[in-house]
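Missing here is one protein chain; the remaining ones are kept as they sit in the complex.
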C-alpha cells in the first residue's frame, strides 16, 4: 500500500485510534489510494480484503515475532521522521498483544527485514501500518491463546492474555515464550480480527511520552548523523558548480596526499573524497573543490522572469473539474497569484552510512522510502536488488523529498569504490540547499462571477506547476546516477493523479458553485529541480482560493467567514469554520485597530483528509512593512482523534512553518544555480517572529474514519495571513512570499 | 567631574553674557494649531518628504528598535548624560500634532521647540539648519501624515545645570551658525547638491567628525572620524583608511546597497543609514557620494599603488552569493604565532573563502575595521558578530565572545592589524577589549538586513528595524 508520493509528517504522537482501526477495513475499500506511477511496478500485488498494509504483506510473522524468552519483535515498513510513529505503533502492538511497551523491540523500514510500505508520507502511517499492526497483533494474541488452550487443556474462551503470558481462570500461566514454536506465526492474516474493546485500553488513547525523546535530549545516538560503526571512515562529495555543469579538469594529486585522505573518487562528474577523520575529510573536500574546474551548464532562467518563463513552457492541460453551466453574473473578478520556489530547509543536512561487504551494499539512510530508494540504488550500481539493503535511520525533519535519497546513493557509490569499511557521507549545508529538490514555483489564476445577491455563480481556476514528485523511482532520479560516467537518464516527470494530485492538490475548492471548472496545466520541463514538499500544491492552491474568496467577499460586501459559510455545504467544513471563528472571537464587520488585520483561511486537505480552519491576527507596521503574527487560532477535524496532543503539536508546527514560508521564504538563484545556500541567504523563522499564542482546537469525531492531518495547516495559514494583511494594509498582495519589501512597496508612503 | 566643570563654565558664560545674552537666548512660543488633516497635504509633497526623511534618518533616532516609528524614546547616551528622542508623530498631545509648519521649520533652522525653548544638539540642528524652506515643507507634510502615536516624552537624564535649556543658548552662541545652505561658488552643481544633502539632512559629520569637550563638532577637523553608539565612525576625509580609495561609484554602491566588495558591510549605526538610502532618489545619493569622496581628496600615488597591488593579488570578487562546489569555506592557511593560529583556525575559513560579498566574509586586507584609526569596530564585530535579520537576507557572522578570552582577542587583533592593517599597532588595545567585554563601552547591535545582493535588486532593501 503506497502513498501517492506526497510529503507528510504523520505526527501520531502516541496513539492508534481504536475506533479508526475497527473501521479500517471498510475505510480501506472506500479510500483506495491511487498508486504513484513510478512506484507501481515495485509493489507486490495486494491481497484482497486484508486491513491496512496486510494487503501487501499478509504473513503475520512479517509483522510480529515472539522469542523463546517472550520478547516481542515488531516490524513496520514506516519510518520515524520525528512524528512519533515509533511510539504510536508500539502502543498499538502493546495493547493488542497485552505486553508492556518495554518488552517490544520495534524494527522500522528496512528492506532486509520489514514489509514494504512504500513511502512514509501523506499522513498514511497510522492508517496503513497502524491498522496492519493492530490486526496482526490481535491475531497473534489469539493464536497464542489457542495454543495455550491445547497446552493447558482449557477451552480458549476461558483464557486471557496478560503481561506476555496466557492465563487460565485457575491462575495457571503459559508465557508466550513457552507457547511459541517455529512457524507458529508463519500464517496468513485473516480478514477479520478480534480487536480489543476500547473501554479496556491500557496504553492506547493515553498520552504516553514519546520513546525517542529521552535519547534525543541526553546525547544518545538517535540519528543517522550520529551513527558510529567500527572502522568507519568519513566521506564528502564535491558537487558540480551548478546544474548541468561538467568536470573539465581535475588535479587531485595534492588532495590525495593530504593528512588522513584515503581515496579520491572520480566517476564522470561524480567527485568524492574519503578520509579517516571528519575534519580532515572536510578540508580535503575543500581542496578537491578548488582543484576541480567545471564548465558551466546551460543558463537557468532569470529569477525575475520565472513566472513568465513557467507560463511559457509546454504544458499538459487537464480539466480536473468541469461542471460548467451558463450563468449570468452581475460582476466578475479575476486575479492571479504566484509562489516562488521554496526549500525544505531541513536543519540537519542529509547524511547516509554505507558499507559494502561480501557483495552486499548496506545503506543506513533517512529516506522516506527505503524500498524505492533501494531499487534505484541497485539499478544505479547495476546490482540485483537483493544485494542492496536500505535501513531507515532517523535524520532531521525532512518535510518531503529532500536530499536524503541522494545522500544514500552517494554513500552507496562511494562505498562501492571503498569497500569493507563503513563510509559516513555527510552533505554540507550549502550542498543541501543547492541540490535538494525544491517546492515548485507556481502560478495560479482565479476568475469568478457574482450574482446580484453577492453569491458566486461561476468559478474558473487554473494552476501552472511542475510535478510535485521526483522521488525514486528509477536510478535516474538520483543525482549521483546522473553524474557518473555512464549516467542514467532522468525519468520523465508525471503528474500525480487526482484525487490526491500534485500541483493541483486542493485546486478544486470544497465550496459548492453552480458552475465551476478547474484546469491543471502540468509543466513537465523543470527549470529547477523540484519534488514533494509538505502539502504539495495545496499550500499555493489554498492560499489562492482563500485569498480570492476574500476578494469576492469584499466585492459582495460580505463578511469573509459568513461568505464562506454561504457557499459551503459540507457540514464538517462548516463546523470547523464556525469553531475557528468562534474561538478566535471573529466578529462580522469588526475593524481591528489601525495597522492590524484579521484573516481567515480554510481547506480540507486533498478534499478527503483533515479539515482545518485558521484565523489569525496580524500586525503590519506601515512605515517599515514589517508583518508580525500576533496570534493564530485553528480548528481541526481529523475524524476519530488518536492523540489530541500529538495532533495539536502537528498543526501548531504546520502553522509556524507555513508562516515562515509565507512571510519570508524564497529560494534565490542566478543563471548558474541556487544562490540561497545558507541561512543568511535563505532566512526563516526565528524566535522573535513567533506569535504570542497559537491555539489549536480539535473537533473530536468518535467513530469516524481517521483523516491524515500532518499537512492540513499549511494552506489555511498562508491564506489567513494574506487576508489579514489585506485588511491591515488595505492592499491585496498575491505573490508569495509576502515579504517586508513587498508590503512596504504596496503600502507606499 | 569634568561634566560639572563644563556645566559651570557654561553657566558662568551665561551669567556674564547678561542681558545681551538673555536677548539672544529667549525666543517666543509659536501658537499651537489644530492638527492638520491628512488630506490637506499634497501627496507628491508627502512623497518628497519621505525621501528627505530617509536621507535624514529621522526614523533611526526617533524610534526605539521594535517600537512605534517616530514615537521617540530612544536613549542617546552623551558624555553629559542621557537624552531621549522625542515623539515626532502628529499626535496632538504627546507629539507634534499641534505644530504649525512655521514651528517645524524653526525647529530645523534654529533648534527651537514650539514653545521657544532650545533643543539639545543631540538633535543635530547644526546640520538641519542648512535645509531649505522648500524641503522643510516637504518634511512637515510627511511627518504630519504619519500615524499619530500617543507616547509622552521621556525625561532627559542630565545633571544641573545642563537640564536647564537656556544654557544651550550659550552653546549655540559658541558653536551654532544658522543656515540655510549657501552654495560654494567655486564648486560645481553636483558638489553643492551633495554638500547640501550631506551637511544638511545627511548630518554625516554628526558621527564622522570628532567633537570637542562641549560636544560640538570640531571645526577644522571635518570628517576626521567620530563616534556613535559604541562604534567608531571612520575618517572620511583625506585620512580615510580604506584599503582601496573610495570613488563616487563605489561610495554610491555602498550607500545604496549597504556593502561594497572592497570595503565591507555597513554595520552598527551605519546599517540603518544605508537601508534608508534605498529610498533616496538616485541622483541625490550620487551627489552625496560625490561630495563625500571629494572630501577625501585625491589619494596619494603610493596609496593608489598599494591598492592596485592588493586588488591584483586578491583578484576581483564577483557578484552573487554562490560558493564553490563544496561549501562556502576554504582551507585555512596554517598559523604560526598565537594570533596567526587563531586567525587560521577561526577566521580564515570564511574570510579567505572567496565567497562573494555581501554574504561571504570579506578578505580582511580590505577591511576598514582592521585598517582604521580605532580598534573599536573590529572588537565589536569579533565579539558580537553580525546578527540574523528577521526573515530577510542578511550576512550573518557568529560572535566569538564566548570563544575568545581577552588575551586571545588581543593576540588575534594584533595579528590582523600587523598582517592586513598596513598601519602601526593600536594603542590601548587591551583596554579597548576589556571595556567592550565588560560592557563599559556598549555597542549597538543592528541586523544588517539592509544589504542588497548583487547585482542591484530592489526587492531586497528596507529599513532596519
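Chains: A and B, in written order; residue numbering restarts at 1 for each.
Keep in mind that, in the parts below, a residue touches a chain if its C-beta (ideal position, glycine included) is under 8 Å from a C-beta of that chain, and two chains touch if they have at least 3 such contacts.
Basically, contacts and distances are computed from a predicted model.
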| item | value |
| --- | --- |
| Listed names "Efflux ABC transporter permease", "Acyl carrier protein", "MBOAT family protein" or "(2Fe-2S)-binding protein", matching UniProt entry of the absent chain | "(2Fe-2S)-binding protein" |
| Contact partner of the left-out chain, one of A:67, A:150, A:163 or A:214 | A:214 |
| Residue among B:43, B:159, B:297 or B:398 that touches the chain left out of view | B:398 |
| Chain not shown: contacting residue from A:142, A:178, A:226 or A:256 | A:226 |
| Sole residue of A:75, A:399 or A:563 that reaches the chain not shown, by the stated touch rule | A:399 |
| Touching residue (missing chain; options A:656, A:704 or A:726) | A:656 |
| Residues from subunit B at the interface with the omitted partner, ascending | 327-329, 332, 334-335, 341-342, 344-346, 349-350, 385, 387-388, 396-398, 400-405, 408 |
| Those residues of subunit A which, in the complete complex, touch the missing chain | 9, 11, 13, 81-83, 209-210, 212-223, 225-226, 228, 234, 277-279, 282, 345-349, 394-397, 399, 426, 428-429, 645, 649, 652-657, 660, 678-680, 684-688, 690, 694 |
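Here is the rule we go by: only the chains that are shown with their structure count from here on.
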| item | value |
| --- | --- |
| Complex interface listing, subunit B residues touching subunit A | 43, 46-47, 50, 59, 68-70, 142, 145-147, 320-331, 359, 388-396, 453, 458-463, 465 |
| Complex interface listing, subunit A residues touching subunit B | 236, 238-242, 282-283, 285-290, 292, 294, 428-431, 434, 594-595, 621-626, 660, 663-664, 668, 670, 672-686, 688-689, 739-742, 744, 749 |
